[in-house]
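In this view, the complex is presented without one of its protein chains, the others remaining in place.
Labels A and B are assigned to the chains in the order they are written; within every chain, residues are numbered from 1.
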Amino acid sequence: MKKKFVKTMAFGLAATMTATTLLAGCSNSSEDKGNSGSGTVTLTFPVWDLASNPYLNDIVDGFEETHPDIKINVVDVASSEYSNKLSVMLNGGSACDIVYIKDGDSTPSYAEKGQLEDLTPYIEKDGIDTSKYVSFDELNIDGKQTAIPFKTDYYVLYYNKDIFDAANVEYPSNDMTWSEWEEMCSKLTSGEGANKIYGGYLHTWQACVENWAVQDGKNTILGPDYSFMKPAYEMALRMQDAGTIMDYSTLKTSNIAYASPFQQGTVATLPMGTWFSSMMIAKKDAGETNVNWGIATLPHPDGVPAGSTVGSITPMGINANSEYKDEAWEFIKYACGEEGANSLIARGQMPAYQDENTLNDLAALEGMPEGSAEAMKTTSIVLDRPIDSASAEVNQMLSEEHSLIMIKEKPIDDVLKEMSDRSKEIQGE
Amino acid sequence: MSGKAKAKKGGLSLTVRQNLIGYSFILPNFIGFFIFIFIPVMFSLVLSFSSWDGFNEIKFNGLNNFIDIFHDSVFLGAIWKTAYFSFFTVIFSMLASLGLALLLNQKIKARGFFRCALFFPYVASVVAVSVVFNAMLQPDYGPVNEFLRFIGISNPPGWLASTDRVIPGLIIVNVWRNMGYFMIIYLAGLQNIDQSLYEAAEIDGAKGWARFSKITWPLLSPSTFFVVMMLIINSFKVFDLVYLMTQGGPGTASTMLSQYIYNQAFISWDYGKSSAAAMILFLIVALLTVFQFKAEKKFVNY
Partner (left out) sequence: MVKKKNPLTRAVIYILLIGLTVITLTPLIWMLSSSLKLDSEVFSIPIKWIPDNPQWSNYAKIWEKIPLLTFTFNSVKLTVIITIIQVITSSFAAYGFAKCKFKGRNILFLFYVATMAIPWQVYMLPQYSLMNSLHLVDTHIGYILMQSFNAFGVFLMRQAFISIPDELLEAARIDGLSEYGIYAKIALPLSKASITTLVIFTFVTIWNDYMGPMIYLNTETKKTLQLGIKMFIGQYSTEYGLVMAVSVLALVPVLIIFLIGQKQFVQGIASSGIKG
């Protein structure tokens, strides 16, 4: 028995040692994966939803062609977990050179930890014309340019021309107030049950109500007083009661994505982000929808000029701990510059680097409806979530409270008060 | 009691040898467990007394995290909601899985098919499950409420769209998911019961309930202990399903401990508070575990 025991112990030891060697072996192989010899540098570039964002591959291919000594290692992550994974990579010390930030408002949370390189010297060295970028200065945090905007998106109004024709209502103009929209929606609503046509559609995101409250640029979602949101909520509830938009709890509990009702032709008007146009073009090409669609400027609150809209930016920065900052800068300069912008436009996306031709080029794209260039013109773009370290947490809180109003569990005033209390608590820390 | 006779032959004393044999069994698993699970867990224990953003220096801050979370109404609410959710999940899941195991341990036609069908909820992707149950529990036209109206309940609950019915709704879904899983453990447990006991009982004239309460139930006690333990742990930790079905809403009506822990770590980037909340969760489960172990010593027959 003792012998057996010794044998087992020996076996255990041997197994442990093999495992250790194996591990050591692995570590060697993973180390020389990238940047040995030959002068080529490999940059790690985490992205989300690679398959549905083909412009990323276009840009990487174009870049590698013009920069033969730099390779880009694209790491594809599902969008819902992207921010988690990016943080884990940055925090856990994993190699990651280009920091592509999904929610622009979370930039400060990386910047405050010192994970983003200050880009000012690079910009000065290469003489980048920063005036061409949308919301460039918003990314300047405590005097440091933490990132450069790569993409931008803002809200416009999508509409179904056939429903307007059938209801004999004039197409929406590019200068319309929210109350005019509300009225228009009631004219467009018809039918019952499965055949019901809804005049409007407000998606379940709190943004699709609260954005109209911050559109004037006077308040932000950081509050901490939220009474300014009351008119927007009142409108949403009024329309829900009148049946001119789909009921929030129905949408929420049946996971209805905003795209389906619009593409099935059961919704006449849909305030949605510019990203939706490329989805519409793709679905029409695939023959999965035959909606005859158009774009108009987002309706605006009374007393706010037409063309004021709400949007967001998607920035790129350099990991402050990257070994290859100069190479990473080369990539960012390319992706966020003219070449990158052209790749974005070619795929129906709005680049943050814009000149006088951008909107026209985008509108000239195959499949875009007539008059989109005019409709996409803006006079001001307010960020839906301000670039602030409290944004993400406040936004989470707002999404919780938002549902209480929309399912009519609590009166608007009570919830707005609660929002205010919780917001102060979050930001007070 | 182990090998008393041989103890004299070996050079080592009995206890030392017994210890070594015991350790040798544990070792292969323990090395991996210790490095990859235990060390990170201990690290998070340290974190619960510190403030950390996940990247920069860890600063010790004593009990501040615990003081903070106990002043947070969302956290306090989460404790109660988790307890409420877990209590009913544990009871109903245990009863359902035991019932199913007893039914499916008999000789019936298509037994394999029935077992497979009932195990399916556990295997199916949570994404699909959450989507379909959202539709089934839909307040206005969902099949569940249509059925309730059909049997004469004019004002059926709003389920996931109402702050006080959302947790019962989640309990239903969770029990549905759990029952096949724990049915398997009970089925395995039933295999360990010596059939001769039943034969003897039959001779004594014990039938039905007496058979169950005198033989099956006591001899299943190790399985029951395991099932209850796992149910407690799993329901206290429940995350995926709730995250996908309600995101903790409406409002914070279904924000339970693990959701709170997740939000603190991944939305607020406050690992200290997140770990502190996890330690509270751990303490609750640990207390229940110790209590269970005491009970196991008393009641489990083996």
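Following the convention adopted for this analysis, a residue touches a chain if its C-beta (ideal position, glycine included) is under 8 Å from a C-beta of that chain, and two chains touch if they have at least 3 such contacts.
Predicted model only: the values in this text are computed from it and were never measured.
The residue from B:Ile91, B:Ala135 or B:Ile215 that touches the chain not shown here is B:Ala135. Among A:His67, A:Lys85 or A:Lys161, only A:Lys85 touches the chain that is left out of the view.
Contact with the chain not shown here comes from a single listed residue; of B:Ala83, B:Leu190 or B:Ile215, that residue is B:Leu190.
Among A:Pro108, A:Gly273 or A:Gly340, only A:Gly273 touches the chain that is left out of the view.
With the whole complex as reference, residues 1-3, 5, 15, 18-33, 35-41, 43-44, 47, 54, 100, 103-108, 112, 114-129, 131-133, 135-136, 141, 143, 176, 180-181, 184-185, 187-196, 198-199, 219, 222-223, 225-226, 229-230, 233, 236-237, 239, 258, 261-262, 265-266, 271, 274-275, 278, 281-282, 285-286, 289, 300, 302 of chain B touch the missing chain. Interface with the hidden chain, as seen from chain A, comprises residues 1, 4-5, 8, 22-23, 26-27, 30-31, 46, 48-49, 51-52, 75-81, 84-85, 88, 91-94, 102, 194, 250, 254-257, 259-260, 263-264, 273, 275-276, 279, 288-289.
Throughout what follows, only the chains that are shown with their structure count from here on.
If you average the CA atoms of chain A and of chain B, the two centres end up 37 Å from each other. Against chain B, the residues of chain A that register as touching in their complex are 1-2, 5, 8-9, 12, 15-16, 83-84, 87, 90-91, 109, 112-115, 247, 249-250, 252-255, 392-393, 396, 399-401, 403-404, 407, 409-410. Against chain A, the residues of chain B that register as touching in their complex are 3, 6, 10-12, 17, 20-21, 24, 27-28, 31, 53-56, 131, 134-135, 137-140, 142, 158-163, 247-252, 255, 263, 266-269.
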